[in-house]
Structure formats: structure tokens, C-alpha cells
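I have a structure I would like to understand better, so I am pasting it below and will then ask my questions one at a time.
Yeah, one chain of the complex is gone here, protein chain that is, but the others are all in their spots.
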Amino acid sequence: MRKIALLCGVALVAAGCGGGGPSTSGGGKLSDDKVVFGVLNDQSGVYAQLSGKNSIKAVELAIADYKAKYGDKAVAKNIVVEAADHQNKPDVANAKAAELYDRKAVDAILDVPTSSAALKVADVAKEKKKLYFNITAATMDLTGKSCNKYTFHYAYDTYMLANGTGKTVTDQGAKSWYLVYPDYLFGQDMTASFEAAVTKAGGKVVAKDPAPFPNASGDFSTYLLKAPNLNPKPDVLGTMQAGAELVALVKQYNEFKLREKGVGLAVGLMFLTDIHSLTPDALAGTTYTDAWYWNYDLRNREFADRFFQATGTRPTFAHAANYSAALQYLEAVQANGTDDADTIVKYLEGRTVEDVFLRSGKIRAEDHRVVHDAYLAKVRSSKEVKEPWDYVDVLKTIPAADAFRAPSADCKL
Amino acid sequence: MLQHVFNGLVGGSFLALVALGLAVIFGMLRVVNFAHGAIYMLGAFGALALTGEAFWAALVVVPVGLGLLGMVLERTVVNRLARLDPLYNFLLTFGLTLVLQDLVKWRYGVQSSPYPTPAGLGGSVDFGLFDFPAYRVFVLVVAAIVCFGVWFLLSRTRLGLIVRACTERPELSAALGVNVGRWVTPVFGFGVALAGLAGVLAAPMRAVHPLMGADLIIVVFAVVVIGGLGSIFGSVAAAFAIGVLQALSEAYLDSALVSQILVYVVMAAVLLWRPSGLFGREESPA
């Protein structure tokens, strides 16, 4: 008799693992009775400040909002956040992603900066058939040749940055460009996107130089010496460096007095935390494209205030996008009563979404690009900064329809 | 061309100061101090802690303070490694690096911290053919003075005579009546102070963040190996040479990969040609 009971138990467990068995809880059809987010990012390196541990806080805010909204009616009662540090290394990202999905029962991986690492995680998501919202990587390949059914590219990409900054700065009269980029996937991608955007706007790239990555000495003076002596002399130096390297390059740009020598500065990718590190004066007047700005309107500000209470800093666009992705995922679970990956993907595809981060947001079915309004911003001088962290003026909104490229033929879902 | 060479010399200045300290320490203690990069980073954060206006004070106070810290570290932990497998000194100094980095992360966060160019050095110096940021000229002058000072100390004083002898052949020097142990702690402190000085100098022109030393130290190791482990002159010469080579390769070659791996290629070539480095000597058998 006991044996039979045991066999029944085994059968039940096996059925449960298969996902088709009857659920024993009353809450709904959730795997393991809970929803698990996996925040996979750089927690101690160059990108730790712009996303890092505060991305986890952002996801926790989304969970709190979801619970407050649905209360007893919430399908997901037990929501867990697992975090892992991928150290910006593709192989580590690969292993951690598999561990999160398999051992930590993660339903959706979020964040993942560093393009090469982000692509590895996309492969893992495809293999495990689990959801993956990439927030902080820029590579177009996520919605190009490496796209897959379970991967969504959420916040921004190199096209968005180049199209915004490259086009606008060229339109404003800076026709000739000198591009300096870190010599890895992200930098190469950015440079190609910028060159295309600049050329399309009637400008010309007179020179482009790959800089060692990672740059061990933190010294970019060679390029800064070279810039004013190029023939023809460039109107603007476009830097694709990110994080600490951007900080070093801008510092040295000012040291070499290039603005006084008639070479302006355009920054490919910049986060709020970079401006904070450099102090706004080091960047004053620099134009760049932002996916979201915390003091753009009251709605953003309200979120930023809550974020500030939790972390002591204002959110970057990456933080806001992590919040948004977690929230939209939970809404999808609520609407469908399940966290089954295929059901959620089907629900999200083609959907129009709106929240504090996603303005005029739409999740494209063709390539899983999440499109939304982007913003062209200009850094203030310290005299114009009235409030800590309020470093930029938003010059204009780039409508969602123009901000991102059309779906690529390379992507076959 | 000339300005790139000049710029390379500035880059070489940092390598030289850090490598010089590393070479002096290795020579005297036979300890490869992996924590040297973290000390460089501490130097920059030390300057930060004293705030920008106090740059001139930081230039003196921070290296001296770090030198003292170095002496304490030598007395308390490093000297216990003298007779052990070199693996242990790797583990200790590497562990020390992680501890120092995390302490700084804990206090300052991982982002880069702002640091202004010191007052009076914000301008440019006109060299006729080209002009150059005054601060960089200052860095080069300081590095040259320090390297010359160390050279003078080593080659023209009794202290230098003893340090050279102990660096080259510690055992023989002991057998000739020199109390090698007595010089170990101050030399360690001095080497550490040099890295700290390089860090202070780096604060106004490079990104100040907890990993800045970890990135630099790898190149410095290559430089020290090229110059010859323990060879003081070799390390300095190799540092400036690599600085110039790197600047020129960045300026005139279209591949970042080449400038990135250049230092290691040079290292490999030198090791094949002269296994003990350009100015190094084979260790004498025991």
C-alpha cells in the first residue's frame, strides 16, 4: 500500500515537472508556484553603476507596484528576484544564464549589459525556451541575426543612439566627423550605425580610429592629439567609449582643449551616472541620445523619487527599463494566469504598452524590438544645474516610429 | 610625430613610476607585489579624499602615507612570505588587491569620481611645433625628476650602493656583512610610495575608479619583464620605450588590436631573445 502511494507521489511530481499536471495551489498555473526574475549584470565592474545592484532595486519596485495593484487578485503571489554577476564576460554570462534558468528556476532574465555577453544569453534563452528581456546591451544583432522567439530587446540599441545623435548634430552644422571607438562588438556596431546616420544626414566621417579595449592605461591622448590635425579638420569628435573609458576620454578632451580648437564633442552612449562622475561642466553643451530621463515629466519624477528613496541615487534609463520590463512581464502573467513562456511571448507580440518608461511603446512581433519614444538631450553647465542629478535639458522627443530601425530581414523568428 | 612621441613619454611616466617601485621591491624582497596596482589606485583616491584644492599637499602627503602603510604591511604580512613558495606571495598580494579594491568600492562606489585639473596647470605649454596641456608637461617633469632622483640615490650614495647590492645578490651581500633585512622594510615602503605618487598624478587626467590599477598593473608587469626583473634601470627604460611605442602605434596603425597586444608581443620577443629581459641578469645559482 505504501509502495503504491509512493509511486503515485512520484508520478505526480513527474507530471508537475512536465508542466502539464494539475496545479495543487489555488493561485494559478505558475511553474513552482512562483515567478522568478533573474537580474544578470555587472555588479562590480565598469557597468555596475549604470545598472548593477540598483537594477535589482528597480525590479523590486515593479514587484511592489504589481502587488499593490492586484492585491488578493494577483496571480503571482510569490515573486522572487535572483541576481548574478556576469563580470561582462560572455562565457561567464553563458554559464550564469543556464544556472539561473535551470537551478534557480528563473522565468525571465533581465538587464545583461555588454553586447557579447547579451548575445550569449540570447542563445541560452532560445535553448531553454525561457524569457529574456535585454535592457542594457546595445547590439543590433539581438533583433537581427541573433534574434529568437524568447528574446526581447527593450531599452535602446546602436541605431537609436546614432540616429538621434549622429543625425541631429550633423543637421546642426557639424558636417565632418572623427569617430573613436572601443575595438569590440559594441564599438564597431556603434561606429557603423553612426557612419550610416551621419552620411544619410549629408555629413562625412573623415577618420575613425579603433582604441584598445579594455584600455589598460585609461589614456586616449593619442586620438585627442590627432583630432585637430586631421585633414580636413573634423567639426566634431564622436566617441563611442562607455563607462569609465568615456569618463577618461572626456577628461582628456577638456585637458587638450579641443572645444577651443574647434572640435566639438558628441557622445555615442552616455548614462546619467557618467555625467555625475565627470561633473556636468566637463560635458557641458554635449548632445546625446537618451532612452529616458528621470526629470522629463512628473510621472518620471515620481518614479525617480521612489527610486531615490530606495537607492540614494537617481535612476538611469537602464534602471527605469528594468522596472518596466519586470512590470510588463507581471502584467502578462496576470492577464494569462500563467507564466508559461510560449503563452507570454504570444501575448506580448505586437502589443501596445505604456508605462513610466515606455511612451508610445509597442512590442514588435517581427523582431521583438520594443520601440518607444527616445529623447535628444544636452548636458547643462553646472550654473544651470538647479538640483542634484538634474544634469540635462531634453531638446526634443524622437517619436517611437522614427527612433528605431525597421525590422531587419536578418531576423527570422 | 614629435607630439606623439612626447605624449608617449607622458604615458610612459606612469608606467615608469609604478614599474620602478615594483622593480625595487622585487629586487630587494623577491616578492612580486600584485597589490602595486591597487596602491596606484589608492594614490588617486587619496588625492580625491584630500579634495582638488589640496593637490599640491596630496602630492607629498599621499605617497608618504601610503609608504608608511606599505611598511606596516611589509612588517605584518609580507615578511612572513620570504621563505615560502612564490605562489603564496601571489595569493597574498592578489588578495590584498581585492580587499583594497572592495574597500574603495564600498566607500566611493564603482563609478568614476570627478577630479579637477589642479589650479595653475589648466593651460597649455607652447612648444613651437605643437602645444601641449600644461598638466601633462608637469607629469613628465615630475616623473623625470623622480626617476633621476632615484637614479642619483642608487648610483651615488652609500644607501644606493647597499640597495643595489641587496637587490642584485641579497645572499652574497649578507655574506659580506650587509644587514639586508634592515633595508627591506624601508625599500618596500619606498616602492609603494612611488606607486602612490603615480596614482596622485593620474587623478586629474585619468578616470578615478577602483579598478584603474588592476588595468594598469598588467601592462606594468610586462614592462618590468621586458626591462629585466629586478633591473631598476631596465624597468624605467622599458616603461618610457613602451609608452612611446604605444602612442605611435595608436596614432599610425589602423588596428587597435596591434597597440593593445604590442606590449605583450614585445615581451614575448624579448623573452625569446634574452630570457632574463633587456637589462636583467640570470639569477646566480645558490
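We call the chains A and B, going by the order they appear; numbering starts again at 1 in every chain.
In this text, contacts are C-beta pairs under 8 Å (C-beta built on N, C-alpha and C of every residue); 3 or more make two chains touch, one makes a residue touch a chain.
By our rule, contacts and distances are computed from a predicted model.
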When one chain of this assembly is omitted, its UniProt record names it as which of these: "Allophanate hydrolase", "Glutamyl-tRNA(Gln) amidotransferase subunit A", "ABC transporter ATP-binding protein" or "Sulfurtransferase"?
"ABC transporter ATP-binding protein"
Thinking of the complex as a whole, which visible chains are touched by the chain that is not shown?
B
Out of B:M1, B:I145 or B:L161, which touches the unshown chain?
B:L161
Per the definition of touch given earlier, which of B:V99, B:L153 or B:L172 contacts the omitted chain?
B:L172
Pick out the residues on subunit B that sit against the missing chain.
158, 161-162, 164-165, 167-169, 171-181, 281, 284-285
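To be clear about the criterion, only the chains that are shown with their structure count from here on.
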Between subunit A and subunit B, what is the gap in Å from one C-alpha centre to the other?
38
Touching residues on subunit A, where the partner in the complex is subunit B
44-46, 48-49, 52, 182-183, 209-219, 221-223, 225-226, 243-245, 247-248, 251-252, 254-257, 273-274, 276-279, 282
Contacting residues of subunit B [partner subunit A, same complex]:
3-4, 7, 10-11, 14-15, 105, 109-114, 117, 124, 130, 133, 135-136, 202, 204-207, 209, 211-212, 215-216, 218-219, 246-247, 250-251, 254-257, 259-260
